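The other protein chains are all here in position, but one chain of the complex has been omitted.
So, chain A:
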Amino acid sequence: MSETGDKPDQDNATGGRKSAGSQPAFPMRGSLFRKNLMTALLLAPAALWLVVFLVLPFVAIAIFSVGERAPEGGYQAALTFAQYANLPARATAFWNTMLLAPVGALACLLVAYPVAYYLALRAPQRWRLILLALIVIPFWTSLLMRTYAWMYILGGRGIPALLAYVGIEDLRLINTPGAVLLGIVYGYLPLMILPIYVSLERLDRRLLEASADLGATPLSTFLGVTLRLSLPGVMTGFSLVMILLLGEYLIPTLLGGGKVFFIGNALVDLFLQSRNWPFGSAIAITLVLVSVVVLIVANRISTRLSGARRVDLI
């Protein structure tokens, strides 16, 4: 079985190295200079966008992070690494976040996979689009609104009030770790479902038949074929949700009662409450670096698990 021959489009999904060399040649018109100019012009809008919205803010934050807090709060120019040395003062927040992000992403994954599986492989074709739309539509409402809705559902006049009818009194759901986890799964589910759905949808059904014909049980077919081929989607969804969770502060505040302190909450407080912008900037820079590391690791794992064999073939 030649996997590369059957499914050339998978290269894109996994960032396979083979596709890089097989780009169609740019049609030669005029000189090489003109071609380069054309490329530069085509890239300019994207580059400008990146510079204005990514590089410049990042540079500003980096400059802030080596400064000092002004006496009345805010920033005053300096060149010191004191803010970075002070990072242990927010160790608990970092630790909580490092726990929340993978656990939250895993909980999301456990709920999202069966949904994506059903959508891609089991749902009737004519329903598929409607079901997908139903998953995406709530995303059009702000996360804040949806989280507030959960505040009322879990609050004393919501589910606990209904449970009081059957004799369960004074049950508290809101401001518990369970409520935070629920909010996270609810809020980030579409981001997990969609990439998994895409990778499952492209799954070549003949592979499943072949696996069954060769005597594999449904379970080992799922583990050896379906799950394995959908891993790029799983890793995409996982790293997407995890990176967003690294900066999450709204859900712990609203559904956790602000009692559990994540790095996002530390940032909000440092910028908006104690107005220690340099320290906040140092934390923000650290958070960005951590996110990059997470991305690289996730990418490595994903390549190793699903793409290693193909890379070896080349």
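Just so it is clear, a residue touches a chain if its C-beta (ideal position, glycine included) is under 8 Å from a C-beta of that chain, and two chains touch if they have at least 3 such contacts; residues count from 1.
To be clear about the criterion, contacts and distances are computed from a predicted model.
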Among "Gfo/Idh/MocA family oxidoreductase", "Cytochrome c oxidase assembly protein CtaG", "Isochorismatase" or "Spermidine/putrescine ABC transporter substrate-binding protein", UniProt-listed name of the chain not shown: "Spermidine/putrescine ABC transporter substrate-binding protein"
Residue among A:P138, A:G155, A:P177 or A:G247 touching the omitted chain: A:G155
Touch criterion as defined above, residue of A:W150, A:Y186, A:F238 or A:F261 at the omitted chain: A:F261
Touching the absent chain when the full complex is considered, from A:A93, A:L246 or A:A298: A:A93
Where the missing chain touches chain A, by residue: 69, 71-74, 89-90, 92-93, 96, 151-152, 155-157, 160, 172, 174-175, 253, 257-259, 261, 265-266, 269-276
